[in-house]
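Just one protein chain is left out here, and the rest sit where they should.
Up next is chain A:
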Amino acid sequence: AMAGRLEPHLEALGRELRPSDPAVLSVLLALLAVAITLLIWRFVQGRRSSRKAVLLLGLCDAGKTLLFARLLTGKYRDTQTSITDSSAVYRVSNDKSANVTLIDLPGHESLRLQFLERFKAAARGIVFVVDSVAFQREVKDVAEFLYQVLVDSTVLKNAPALLIACNKQDVTMAKSAKLIQQQLEKELNTLRVTRSAAPTSLDGSATGGPTQLGKKGKDFDFSQLPMKVEFVECSARGSKGEEGDADFEGLEKWLAKIA
């Protein structure tokens, strides 16, 4: 249809230009060709999703780096607290030949927001890793970090798929995903109120952001969020310890789904 609309215009243009210099005509045609190429290129680029990253977020010692290593190599590695990000391309196991870039971000309080800033725009999916064993103790910190991620304007705009991976399920004291979901919903409910009541920030912008998480009046629920949220249980260490494989089929399936 586009070509059809252009043709009469081209003819008119051609009729006008024929009496004039052929050099000018050729220049104009060249410019037109360049313009059309640019348009097509931008169209193709926009179509191809430029967000190909999956971020691994979570508190310190949640197991992000071990999960990262297991997903990529399948082997167990001794890990240290990360102080910088690591990224690598992960090929999904089934034959779709799709791949995503896994990015492992440090969980330390002073570093996490900086790195999130850097990588949030490229996120197609977010895996929020939770330490199921220490959850009862850390529930407030977990909820605060999750809240900060959820009210971020870029995250709300792109709405990447969110997976909350309850890690360390190989330990007997680990809480189940259902319990973690309930606790997080309750905590986020309270956080909504306290964060929006906090004193406004120095430059005028409110700390909780102008957005209200979920629906007002009703208790907070993960289904009220604009993005798809799933809970999954996994164990990076695996039930057989260091020699065996990690237990994370749910995680792999989710990765395959969003790739």
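Structural remarks
Operating definition for what follows: contacts are C-beta pairs under 8 Å (C-beta built on N, C-alpha and C of every residue); 3 or more make two chains touch, one makes a residue touch a chain; residues count from 1.
We adopt the following convention: contacts and distances are computed from a predicted model.
Here one chain is missing from view; checked against "RT30 protein", "dolichyl-diphosphooligosaccharide--protein glycotransferase", "Cytochrome c1-1, heme protein, mitochondrial" or "SRPRA protein", UniProt names that protein "SRPRA protein". Screening A:L105, A:L191, A:C234 or A:L255 against the full complex identifies A:L191 as the residue touching the chain left out.
Only one of the listed residues, A:L25, A:A98 or A:L111, touches the absent chain: A:L111. Residue A:T73 is the one among A:T37, A:T73 or A:S153 that touches the chain missing from this view.
Where chain A meets the missing chain, the touching residues are 69, 72-73, 75, 77, 83-84, 86-88, 109-111, 113-114, 140-141, 144, 190-191, 193-195, 197-203, 205, 207.
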